[in-house]
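I'd like to ask you about the structure that follows.
Missing here: one protein chain of the complex. Every other protein chain is in place.
Chains: A and B, in written order; residue numbering restarts at 1 for each.
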Amino acid sequence: MSHFSAEQEQTLMGWARRYPYRIMGLLEALRQVQEWRRCVGDQDEEYLAKLFDYPRNHVHELVTFFPGLTLRPTGRYRVGICRGLSCALAGSAAMCRCMEKSLGIKAGETTPDGKFSFETMECIGACDHAPALIVNDKLQGAASEQSISELLERLP
Amino acid sequence: MAKTIKFTLDGRVIEAREGETVLQAATRLGLLIPHYCWHPALGNPGNCRMCNVEVEGAPKALVSCRLYPKEGMVARSAAPAPRRWQSAALEFHLVDHPLDCPVCDQSGECGLQDYYMNSIGRYRSSMRDNKWHMGKRMVLGPHIMLDQERCIMCTRCTRFVDLISKSHELGIFGRGHSQVIDLVPGRVLDNPYSGCVADVCPVGALTDRDFRFQVRVWYLDWTDSICPGCSRGCNISAHTSTRRPWQNKGLRLARVKPRYKPEVNGHWICDEGRYGFLNYDSDRLGKVMRLKPSAEELSWEAAAAEVSSALRRKPAEGLAVMASGRLSNEDWQAFQKLFLEKLNVRRFLFAPEPDQVGAEDELLRRRDKAPNLEGGKAVGFGTRIASMSWDSLAADIEAGKVWGLYAVDRDPVKVWDQRGHELLERLDLLVYQGPRKGLTGELAHYRLPATDWLEEKGHFTNFQGLVQPYRQALKPLGAAKPDWAIFEGLAARL
Partner (left out) sequence: MTKVLTEHWDQPRLHELETYRRLGGYEALKKVLGMDRAQLIDEAKKSNLRGLGGAGFATSLKWSTVTPEEKNPGPRYVVVNCDESEPGCFKDRVLATRNPHQLIEGLLIAACAIDAKQNFIFIRGEYQIQYEILEKALAEARGAGIIKPPVSIDLMRGAGAYMSGLDTALLETMEGKKAWPRQPPPFPTASGLMGRPTVVNNVETLCMVPSIVLRGGEWFAKLGTAKSGGTALFSVSGHVEKPGVYEFAMGTPLREILAAAGGVKGGRKLKAVIPGGVSTPVLTADELDTPMDWDGPRAQGSFLGAGGVIVLDETTDMVMVAHNIERFLAHESCGQCTPCRQGSYWYVRILERALDGGGVAADLDTLRRTGEDMTGKVICALGDTVGLVTRAMMKKFSNDFKAKFHGEPPHG
């Protein structure tokens, strides 16, 4: 018995079977685990290493290499503000401070209730919406004091 | 004749073998092209960027570890431009390095130091900013310690645990400048070959815990030797510390390093061999002794006279001889002459002691932990002459069939335990010969000190039948003599 539910195990197995080679599903499976547990823990790594027949050190390498995967839990909503050049020119630094103030946490932290975490992002491909605001990998348009407060209100 | 490719490196015409890179060909010929990430057994990822060379007609620098020579190619490594590239790569390696050579065990054999001090380095540092700090003094396992700040990310160690030991304890975690080599969470670096990561590490990042702060490497003497830990016969270099005898806890053997031998051990040795002999100097014998009936230190002449006559006091039928697979080929020759030709002994025991049988794997380790049973076979022991079992010899002593026992570097008390004391007390004659006292040495009538393998030169024959020489690294302790010399001394009187 693993620490995943039977249904979750099925989903992970689905990623293992989806591509022509099993290993090609690993990153997607890790993304899936990140979504469920808001981080990838030791147990998860062990489980996926076995499922994908891949050495554990390389699984851990992936988790630490890709910013989308985290070792410590993020919030249910991962809020990000881009600080790439176009966004920086449009005042992303001030918007980051605004977000930190609104959430009461610093970048890289999670609110105590586990609802939000805030990250500064490298370019998210939305320079036309600078400074770009993103929640759980979905672009939310430009960050402004108003859009930030509306967003935080809106999310259940 | 294999095909060769002629090219020019720094004005010298070089014949590269087929499939060889420029770096491999140059290194084979002893020409310096600096490099860190390439290791002949671990591949050439090309990430350290130290081995850049200039090739005529090429638009930019090329790493020689991934450059296959073409006929007539003209390459330069020591010219000003490539030297500057190499120097720049070295500078990048040192940007965040703590430069703590005075307290680093790698000093004196460090790739960073070596290249900095020769024609490649010696630039003036322009690093004015704070260095990036990472983990220090991290214990990775029973033998190895990590300093992440000294690491240059050549990835040799991670390739070792992936490709050679296949144990996967280490990884490269994070990315970019904050990336580190570290253990997988919850794991320790504890595989049978863990010490090799310190060998492949070109800098002071991975070091031996045993060797830490014991002795500076430039006070060590290196001697080509053979590991006596099993029948593989790994080629090693024994690093001994005698110039500053108060260092290394007063022990003469400071460390054991592998020596490249493609057909036997490649670049590696196991941890048993590497760390198993560091207590080389403990429990040693240096005096020729009669212990019973009256204790007295003897000269070799007196001992030879007494022992040789004692050996013939009763019929040879009742005499048993046990020998160890640690005898050299030279020892086995003299052994055979003494006990077979002169004394006509029938009872031999050279089967391994129970703890001389151990773990075996596909890489190096052999089940048979004696280095030279093969050498015995060459003179008949194990072929013409079979070994008794420990049990049958014990039974024969018990039944009064054996009156005398000559034990060469064997410890029957250890094997037979309490019963051993009783059995050995029954004997009229017990001669013990060996480098260490052991439990049996205490009970012997005569105790003859022999040299151990680092104090003599000789040959071992490994399990493949390969006869390999080992050289003398240390002086014998006290009156100790090589086993063959002791046997010959006795044989001369018979």
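The working rule: contacts are C-beta pairs under 8 Å (C-beta built on N, C-alpha and C of every residue); 3 or more make two chains touch, one makes a residue touch a chain.
On a predicted model such as this, the values are computed, not experimentally measured, just so you know.
Within the whole complex, the absent chain has one touching residue among B:Met127, B:Ala302, B:Ala359 or B:Ala492, and that is B:Met127. Looking at A:Ser86, A:Ser102 or A:Ser147, the residue that reaches the missing chain in the full complex is A:Ser86. If you put the hidden chain back, the residue from B:Phe7, B:Trp38 or B:Trp85 that touches it is B:Trp85.
Residues of chain A that touch the chain left out of the display are 18-21, 23-28, 30-31, 52, 54, 58, 61-62, 65-69, 83-89, 121-128, 130, 134, 136-139. Although one chain is not drawn, its touching partners on chain B can still be listed: residues 45-50, 52, 60-61, 66, 85, 88-89, 91-93, 95-96, 126-130, 132, 152-153, 172, 174-177, 179.
Here is the rule we use: only the chains that are shown with their structure count from here on.
With centres defined as mean CA coordinates, chain B is found 50 Å away from chain A. Chain A contributes residues 42, 45, 55-58, 60-61, 64-65 to its touches with chain B in the complex. Only residues 158, 161-162, 168-175, 184-187 of chain B touch chain A when the two sit together in their complex.
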